[in-house]
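As you look at this complex, bear in mind that one protein chain is not there, while each of the others sits in place.
What follows is chain A.
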C-alpha cells in the first residue's frame, strides 16, 4: 500500500493511544469520587504500561499469528516478540496494540473505588491473554467468528453473508462489557452502594474525556479499513470511499446518540444533563463501531438514536438487579456493543433485514455476539479467580472508606483548604524561604540558630 495509507495509520494508532490516556482516564476519573479519582485514572495508565508490552511479546502472535489453534486463537510463541514480523508491518501491530489497551482499560469503570491496584495489574495481562487475544483472533485473525472459509458463517450460510464487526463491537465493547459485569459481581458492591450518594465528583473532566474519546475514535474506526486486495486501483478506490463513509457514519451516529440519550432523560427526569450528553457520545461511538463500514449515513443516525436511548435506559439496570457496575461499563459498552452488532443485521445496506437482505445477517450477528459474550464471561471468571487466589481482589474495608487513592497510591488528588498539607521531609537544602536571592548567606540557617537561642534562653 502507498505512503498515504501508511501515514494515516501512524496517525490513527496515535489517536487510539489518546483514547486511553488521557481520554478514558478523564472520562472515568470525573465520574468517580474525589477520594478515588487517581486510582481510576491509574487503571488506564497502568493498563497502558502492561498491555502494550505483552501485546508486542505475545499478543500480536496470539491474535494475528500464522499458526491457528482450533480457530480460537493463534500460537502465542510463533511470532513471540515480533520475531519474523516485517518492520513495515510494525504500525499494524501498533494499531492493534492500542485496541488491546483501550479494551482492558474500559473494564476499569466497573470496579471503581475498591480493587487493589496490584490485582488490576495482574488481571489485565491474564484477561487479555485468555479473553481479548482469542476473541480478536476469532473475529479478525482468521478464526471461527470472522470471514474464514470454515468459520461460523461458512457453516451456517455458505459464507454469504459474512459477520460484520468493522472496528470491534464484539472484540472490544461486548468483550469489555461482559468482563466488567463479571468482575463487578465477583468483587462485590462498594460499601454504601444504594445507601450513600456516589455522584460524579467532576463532570468537567468527564466532558473533556468524552470529547477526546470522540476525536480518538476517528483513528479507531477509520483506521480499521481492511483492503479487498484485488488490484491496487480497486484498493485505492476503496480507501477513498470507505474512509469517507466511516468518518461520516461515526460522526452522525454519535450526534444522534447525544439526542437519544438526552431525550430519554428529559422525559424521565425533566432535565437534559451534561453527564447524559457525555454518555450519549460514548454510547453512539460504541454502537457505530462494528457497523460503521456497513451502514448508510441515514442508517447510522437511526442506529445512534436507538443506542443513545437504549443505553440511557440500560444504565438503570444495575439498580434493578443490584450489581455495582460503578461507571456503567455494562450499560454503555455491553448494551451499546450489542445495539451496534445486532443493529448491523437490520441496517447493513448490502445484507440487512431492513434492506431486503433477509434474516441471515441478523442471525449471524446475534450468534457471534452470544459466542463472544460466553467466551468473555468464562474467561473473566477464570482470570478473576486466579487473581483472587494469588493477590486478592479487593482493598480493606477501612481503606475503601478512607479512599483508595491514599491507600493504594499514597496520594490524594486535591488539596482542599489552605495549608492542609505540611511538608515533613525536606529534600535538598533548606533555602526555600530565601527565594531567588541566590546568596550563599543561607538565611535558613540564621533562622535556625535564632530558634536554637530561643530554646536555650
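Note that in this section a contact is a pair of C-beta atoms (placed from the backbone, for glycine too) under 8 Å apart; a residue touches a chain by one contact, two chains touch by 3 or more; residues count from 1.
In this text, contacts and distances are computed from a predicted model.
Per the UniProt record, the absent chain's protein name among "Electron transfer flavoprotein subunit alpha/FixB family protein", "Nitrogen regulatory protein P-II", "Simple sugar transport system permease protein" or "Ion-translocating oxidoreductase complex subunit G" is "Nitrogen regulatory protein P-II".
The hidden chain makes contact, of the residues A:165, A:328 or A:405, with A:328. In the complete complex, the residue from A:70, A:87, A:197 or A:356 that touches the missing chain is A:197. Among A:54, A:139 or A:275, the one in contact with the hidden chain is A:275.
Within the complete assembly, A:316 is the residue of A:81, A:316, A:358 or A:392 that touches the hidden chain.
By the touch definition given at the top, chain A reaches the unshown chain through residues 197, 199-200, 265, 268-269, 271, 273, 275-276, 279, 312-313, 315-316, 319, 328, 331.
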